[in-house]
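With one protein chain held back, the other chains of the complex are shown just where they sit.
Read from first to last, the chains carry the letters A and B; within each, the first residue is number 1.
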Amino acid sequence: MFTTQLLDVVTTAGVLYIVALGLLIVYGVLKIINLAHGAFLAVGAYAGVVTTGLGWNPWTALLVAFVIGVAGAALVEWRVLRGLYARPMDTILATWGLNIIVVQLITLYFGREIRFAESAIGRAVNIGGATYSEYRLVLLLLAVVLGVGVWLVMQRTQIGIVARAVIMNEELAQALGINTRLVRFVTFGLGAGLAALAGALLTPLVSVHPNLGVPWLINAFMLVLVAGVSLLNLALAALVLGGAQVLVSSYGNPVLGSLTIVILAVIILRFRTITI
Amino acid sequence: MRSERPALAVEGLEGGYADSAVLRGVTLEVRPAEIFAILGKNGMGKTTLLKTMMGLLAARSGRVEVLGADVSRWAPYRITRLGVSYVPQEKSIFQDLSVEENLRLALRDLSEFTARLEAVARWFPILKSRRGQRAGTLSGGEQKMLLIGRALLTRPSLVLIDEISEGLQPAVITKLREVLTEERRARGLAIVLVEQNVDFAFALAQRYAVLKVGTVVETGRTADVGARERIERHLVL
Partner (left out) sequence: MRERWTDHRSRSLATLLVVLSVAMLPAGAVQSQDKGPIVIAVPVGLSGVNSVVAPAVVQSGELAVEEINAKGGVLGRKLQLVPLDDESGPAGAVKAFNTAIRQHKAHTIITMETSAARNAGAPIAERAKTLFIYTSFYEGRACGKSLFINAWVPEQIVPPLIKFMTDDKKVKKWFALGSDYAFGRGMIEAAKSTIKGVGGTILGEEYQPLQQSDWTAIISKIRAANPDGIIYSTSGGGPNIDFMKQFKAAGLKMPVGSLSIDELTAEAGGDAAEGVYYTGDYFTGLDNPENRKFLDAMRKKFGAGLKTPNSLSEPEYDGVYAYAMAVEKAGTTDVDKLVQVLPTIVFKGPRGQVQMNKQHHASLPVYLAQVQANGKTKVLKSFGLVDPGNQCPSLK
């Protein structure tokens, strides 16, 4: 039981981390919460439906999802968001509008009913004396790989330094000759690509329907509010809030458990406004 | 021929923030290889003028020409690529990045970084010796060295510097003066100094303009008889 619960906590944190990563990156650089994040999750999930429907290997869905996410977001950034950055509130509203449009387009094409995407892994494995879902363990591994990968890019590459500079002080970055418009463009695309990738990764866990992103968006939003713009904080927040959710669901009940993330987030935010 | 066109020409520039007009028709010209001081009290529009020239703030009307190119309404990054460096007064370094990362951010072509760092480190050795240190932990004077070092790293033709001398020890001021004078002499660098410190400005600049409530109320040569007294009067009133 203990092993299972420990695995529940870390894998839940892993899933949350994967889902929230794109949102955090966009929030850091563009200073807006991308409310279309949930729609991009759905786009990724449907990429899984289409690719496995064509008989392709389920893993190819990840690449397809990422590419479609990046391309779609790039188009939207270029045609819509770019003109709105001077009005942050309108930009956020625009992403919500984008969310509605994308979900409706998916509904029009695929219908509201649930769709089937084949899973790459459906087995359970034995780990530490407990039988556990292999796919959740794979997700945990991917979360770590993605986390370390993005962290290395941010720390070690010029692109990462530029992104961090824009996060810390956009005006100064501009003054030093950084094309912040391009940075925003790339970041929004990358964030949406990661969201779509996360959506494709979710399909073996959940059913695919146009609104599947909504509950994930809410949790990811809370995590980003708590974590700010730090990747390490995001991992911590996923571990603490996701872990609390699992434990409250296990020892209390899942109805309380699902409130845990929101309630804890509010408490942490209140606490933070005092200390910082 | 090249020396004929001004390093910077501003004509009838108006601008400011959303609800307040700060610049009310600024006109001035900076010649190549000239050090030009813009003097004025707090709140007269000096910083706004620099930011508007750099494209960081939108101009309402008027025209800015840099090194012969009309840059009105250009994005800041395009202006810097003409060979302009800007040294802001506030929040001018990335505190959480290392000295080296701060420097790298100014360069587009990183293959030249090592050579450029060597060149700048001749002026400020700490930029090389403490390249891994977090910039926020440098002393005030060292941070100013980082600012000037970063501005010179790109081998610019024009540098805009916002109140670099404020709160600095005399030794550092002397050092900065030496560096700027030498860069001008050796490379023909044009410099715009926004200052309240008239001593520092006069030690460097050939010409000056006084900014008051968003317009240039006086220009002249620093060598002119009585220039100082007239400026002091402007700065008091």
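Note that in this section a contact is a pair of C-beta atoms (placed from the backbone, for glycine too) under 8 Å apart; a residue touches a chain by one contact, two chains touch by 3 or more.
Worth saying up front: this structure is predicted, and the values here are computed from it rather than measured.
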Going by the touch rule at the top, give the shown chains the omitted chain contacts.
-> A
Touching the absent chain when the full complex is considered, from A:Leu63, A:Leu84 or A:Ala124 | A:Ala124
Looking at A:Ala73, A:Ile106, A:Ala175 or A:Leu212, which makes contact with the chain not pictured?
-> A:Leu212
Write down which of A:Thr91, A:Ser133, A:Gln174 or A:Thr187 is the residue touching the left-out chain.
-> A:Ser133
Which one touches the absent chain: A:Arg112, A:Arg156 or A:Arg272?
-> A:Arg112
Per the touch rule stated above, chain A touches the missing chain via residues 1, 4-5, 8, 11-12, 15, 111-116, 118-119, 121-125, 131-136, 204-209, 212, 214-215, 245-246, 249-250, 253-255, 257-258
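Simple rule for what comes next: only the chains that are shown with their structure count from here on.
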Between chain A and chain B, centroid-to-centroid distance (C-alpha), Å | 42
List of chain A residues in touch with chain B within their complex = 158, 161-162, 164-165, 168-169, 171-181
Chain A-facing residues of chain B, complex = 54-56, 75-77, 80-81, 86, 88, 91-97, 101, 104-106, 108, 110, 150, 154
